[in-house]
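One protein chain is absent from this view; the other protein chains keep their places.
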Amino acid sequence: MNGSTPNSPESVRAEVRAWLAANWDPEADLVAWRNKLADAGWGMPVWPSDWYGRDLPQALAPVVDEEFARIDAVGVAKTGIRLLAGWTLLEHGSDAQKESYLRRVLTGEDVWCQLFSEPGSGSDLAGATTRADLDGDRWIVNGQKVWTTSAHHADYGLLLARTDWDVPKHQGLTYFVIDMRQPGVEVRPLRQMNGHASFNQVFFTDALVPSENLVSKVGNGWQVALTTLMYERRGISGSRALPRTDPPPGQIYAQEREETLTALEPYKWYPQRAGRVDLVEARAGNLGDDVDPELRQEVAKLLILSRTAEWTARRARAAQEQGRPQGPEGSLGKLAGSEIARQASRVHTLLAGADAMLAGADGPLDGLIAEILVSVPATSIAGGTDEIQRNIIAERVLGMPKEPRMDTGPFRDVKRN
Amino acid sequence: MNGSTPNSPESVRAEVRAWLAANWDPEADLVAWRNKLADAGWGMPVWPSDWYGRDLPQALAPVVDEEFARIDAVGVAKTGIRLLAGWTLLEHGSDAQKESYLRRVLTGEDVWCQLFSEPGSGSDLAGATTRADLDGDRWIVNGQKVWTTSAHHADYGLLLARTDWDVPKHQGLTYFVIDMRQPGVEVRPLRQMNGHASFNQVFFTDALVPSENLVSKVGNGWQVALTTLMYERRGISGSRALPRTDPPPGQIYAQEREETLTALEPYKWYPQRAGRVDLVEARAGNLGDDVDPELRQEVAKLLILSRTAEWTARRARAAQEQGRPQGPEGSLGKLAGSEIARQASRVHTLLAGADAMLAGADGPLDGLIAEILVSVPATSIAGGTDEIQRNIIAERVLGMPKEPRMDTGPFRDVKRN
Amino acid sequence: MQFAFTDEQEQLRSTVRRFLEDKSPPTEVRRLMETESGYDTEVWRQLSDELGLTAVHIPETFGGQGFSFAELAIIAEEMGRSLFCGPYFSSTVLGATAIMETASTAQKEELLPAIAAGERLVALAISEASGRWDADGITCKVRDGKLTGTKRFVVDGHIANLLIVVAREPAGEISFHAVSADSPGVARRRLEVIDPTRKLAQVDFDDAPATRLDADIDGEAALSRILDLAAVALANEMVGGAQWLLESAVEYAGLRTQFGRAIGSFQAIKHKCADLLLKVELAKSAAYYAADAAAANDPELPVLACIAKSAAADAYMRAARDCIQIHGGIGFTWDNDTHLWFKRAKSSEVLFGTPSLYRERMMTQIRDERVYA
Partner (left out) sequence: MQFAFTDEQEQLRSTVRRFLEDKSPPTEVRRLMETESGYDTEVWRQLSDELGLTAVHIPETFGGQGFSFAELAIIAEEMGRSLFCGPYFSSTVLGATAIMETASTAQKEELLPAIAAGERLVALAISEASGRWDADGITCKVRDGKLTGTKRFVVDGHIANLLIVVAREPAGEISFHAVSADSPGVARRRLEVIDPTRKLAQVDFDDAPATRLDADIDGEAALSRILDLAAVALANEMVGGAQWLLESAVEYAGLRTQFGRAIGSFQAIKHKCADLLLKVELAKSAAYYAADAAAANDPELPVLACIAKSAAADAYMRAARDCIQIHGGIGFTWDNDTHLWFKRAKSSEVLFGTPSLYRERMMTQIRDERVYA
């Protein structure tokens, strides 16, 4: 039946509704249910019908989502970066790799992590120096990765490593799936200035990758990584999904909630990092003239920033939905987010006054304000610094000329840390 | 007697005082008096005794200034860029050039202009493309200069022109004194957005420079220009000197006043360009809560900027006077001035409210506020853009690494407008 | 709320842009800004007769086209982009809107058709010597159909045929009046302005005959709503101008070479443009959203108008400043076009109130909402 249905919104809706009516069971086991979703293709309906999907066009995906949401049906696993792994392998992996990994990506049985950033290559991801050297039918990996989320409980990693030092840097990288549960892989938590440890450092000492785990081909790693990054920018990564509040009764909801809570544990501070404009919104109607003289203006500036950024994001989505070419609005969200976080931090400071010195149980909102104040600096760095974003916006959106490059020769000769 | 006196402050003071007592006459003719100053060396006492000076060390110059000021004695001509010409020729000119020009620089009989900037080379002065080609014993000049002050009544110009296109750009420039009163030189006023025309464009069409007017040697023009620019940065250029208010009676004061007024005519808007913080100071004690809600904070920010910039300049001078190495404070004045001008513009706008739309006789302060609002954008550009200042501060004061250069090859091959 | 323009709206935009690119290039702006009237009557005729732009948001029953405020905002944006010199903002945006908000049906029937046809020019007179735009600033007095007082900052007041004047009744309430510009007791004087592409006048009324616009409305509430609508239209005009400046800066940065490189390849310039794009896009979102709210009679309009006006004013001034800075010395010359937009930006920044006043007003309204909601 896959692929044979005429794809109208109505027919898709009828079909998924009928299937859910026949199959959905809130008391099902989570993994068993997701295996069922994978078999039927309703978990990732836009994936190919050969690989757990239904070849559905992207435009019809919302219909399926709506039907799931309507009856609170649970979907495939979305936390962490597992769906980035799924999409990347779908596009670049061998059939054997798809066979090995995709199903358990969807069921959530395997945890994945992304091994791109290094201490010496942050903004400049393609400058990675973790090396993979071929030794018979396996690769031997040495080096260090950083900013790795979930590495401490990951089963597999998406590894970008250098396999050729004599070609320009983008050409000498290769992409692998690495088994994280082996002696050559050591994971250490990395503590941040706000006290949380959401990330890890990963050290490779003669870690092994069998040849069949090479994704795409030798030297093509940067192209594969770009696919992963593109899906990451599209927000496929589920690290910010929130656990359901008030889940309905049923075993599957309990299991899902536990999964989400575990996955989100390190990210509890992410909303604080963004500045928690909601807390300001809640007090905005209530600020008299007895407060800090700059406060009303600064609150107004924050609300204006935050609302106009939201409307700008909606303009981008609306244009996309209408099939119009995406305007510049889409690329601007991250930069706007940095400004919002900074301005929110400023406002929270003015609002708290002397209390801004206090943290934990003594601090305003039980330490939440303090956590905001020491977390916002991450917003303009994580996921690409503001400086990199401005380069991207200027060059790709405004079409401005690129800077002269100093790293186009053989990587061996490029100046690096 | 020149050079033979032991240089103590007391002896210098006694000497200049005695000389002035014997020679100063408020009814003297201005040029005659200045010729007397040149002969005695008291007009530029730090110049060599061979050339109208007295070999006085710089540290003792204030003593002479004080004695002149004490009795309101008139000094040598300082308006315009003539003293930049004087210093530059003193350091790099031939004896014949010094003989020809220096005396009339001091008497003010000749007007000079500086011909460095071009439409295609603003921030990048060394990228000049005005050409000088040797033809027997004379040079033929073709090209265009811009931002030339006083060109419309100048007798001579300090010209930077390209004489070699096959060497790197800094090496192919030569420095000339050019006679501005010749058919090949056309001067056109350049009107600014504020309506004033303080600058000129100068067009050269087969203009002629005799060989003896070459300063230093062929290809050494950039070095000579750096001398001129160094003195310009030190504030030797007198374009901002104000005419005496309430000059004492005496023919010489009347003559001097006329000279100053003529020289300053195009620069009447320069104080407005800087933001006129004085106008805000005068109202700062008088701003109640009935005004624009942001105004008091913005005024405070302006006054803080302006006062701390003034103190910073004084710190730099004090360090210099103590013979300590100059700290970073000295290089920061221009950048601070841009911020002050911008903030002042903001404050004037808030203060004026709807009246900020009005100009001329209808505008606040008889149009002065409007002139400020449309003049401040020049502050962050003229004399080196903020961007260039930040490069200089970062590289020379903070010692940060330079950008890779794209213009080091033969000038012929350098990309340019 | 709509977050995308309809195909019809996009088409309207294209039509207006083509017309203005043809009729209002910078050379024409420079020519007209030096004239006394400030506009070209033939272009005005085409704009009214052929394109029907003067009729756009006036209901069909009163000779208009019956489109919404959203279409008006699109036209304002395009006029801001091209710095169009003509009485569109004064007569169509301010004048017609004020009449639509305050006149009786009979009065609308009498006044609007000629305005919709572009034959009658109206100017709206609110602010006085105090420079305030709110009801508390109104001191002009009206009694027995006679109006006395002085209005300032009247956009195109020197060429309008009809003046809509906000005045205070003997009992203290605010009311709106139609005064023919050639009435006895009306004296008009063009003011010297910073932005010669938008003329302002002072109008003195000395017992001038005035007809009260007599829709059954609260005068203060009507003034407030008219100012909200004016702010929204101006915000859309401003983002059009800001966009022109951004494009101009980016284009110049790509062409201008210094140190052997296009200056747009230097991060100092590149990042300034990226930041500016962000500011302009956020301001556009605010302007569009507010225009849609105006069209939909959304009760949130007062807050949205404040957001739109302050965001647009800040973005426009930033764009003007950055565009001059990126042009360097050339950007400060009279012959370069940047200063025309700079002066419009500066003038628009304070028209109807400074950005900080609008932010303060926004905060007051948020409070009122909470208190009374």
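Chains here go by letter, A, B and C, matching the order in which they are written, and residues are numbered from 1 within each.
Following the convention adopted for this analysis, contacts are C-beta pairs under 8 Å (C-beta built on N, C-alpha and C of every residue); 3 or more make two chains touch, one makes a residue touch a chain.
Computed from a predicted structure; not experimentally measured.
**Student:** Please identify which of the visible chains the hidden chain touches across the whole complex.
**Tutor:** The chain that is not shown is in contact with A, B, C.
**Student:** Specify the residue from the set B:188, B:217, B:234 or B:314 that touches the hidden chain.
**Tutor:** Looking across B:188, B:217, B:234 or B:314, the contact with the absent chain belongs to B:314.
**Student:** Hey, which of A:111, A:132 or A:295 is the one touching the hidden chain?
**Tutor:** Checking the options A:111, A:132 or A:295, the one contacting the hidden chain is A:295.
**Student:** Looking beyond the chains shown, say which of A:58, A:245 or A:417 touches the absent one.
**Tutor:** If we include the chain that is not displayed, A:417 is the one touching it.
**Student:** Among B:61, B:197, B:218 or B:284, choose the residue that contacts the chain missing from this document, as touch is defined above.
**Tutor:** B:284
**Student:** By the contact criterion defined above, which parts of chain C meet the unshown chain? Give residue numbers in ascending order.
**Tutor:** Touch with the absent chain occurs at residues 266-268, 271.
**Student:** List every residue of chain A that touches the chain not included in the displayed model.
**Tutor:** 117, 119-124, 127, 146-147, 190-193, 195, 292-295, 342, 349-350, 352-363, 367, 370, 373-374, 377-378, 380-382, 385-387, 390, 405-407, 414-417
**Student:** Taking the full complex into account, what residues of chain B touch the chain not shown?
**Tutor:** 284-287, 296-297, 299-301, 303-305, 307-309, 311-312, 314-315, 317-319, 321-322, 324, 327-329, 332, 335-336, 339, 387, 389-391, 393-395, 397-404
Note that in this section only the chains that are shown with their structure count from here on.
**Student:** Let me check something: if the centre of a chain is the mean of its CA atoms, which chain is farthest from chain B?
**Tutor:** A
**Student:** Roughly how many whole angstrom separate the Cα centroids of chain A and chain B?
**Tutor:** Computed value for the inter-centroid distance: 56 Å.
**Student:** Which residues does chain C have that touch at least 2 chains other than itself?
**Tutor:** 261-262, 266, 269, 356, 359-360 - these are the residues of chain C that touch more than one other chain.
**Student:** Two-or-more-chain contact residues of chain A, please, as numbers and ranges.
**Tutor:** Counting only residues that touch two or more other chains, chain A contributes 296-297, 404.
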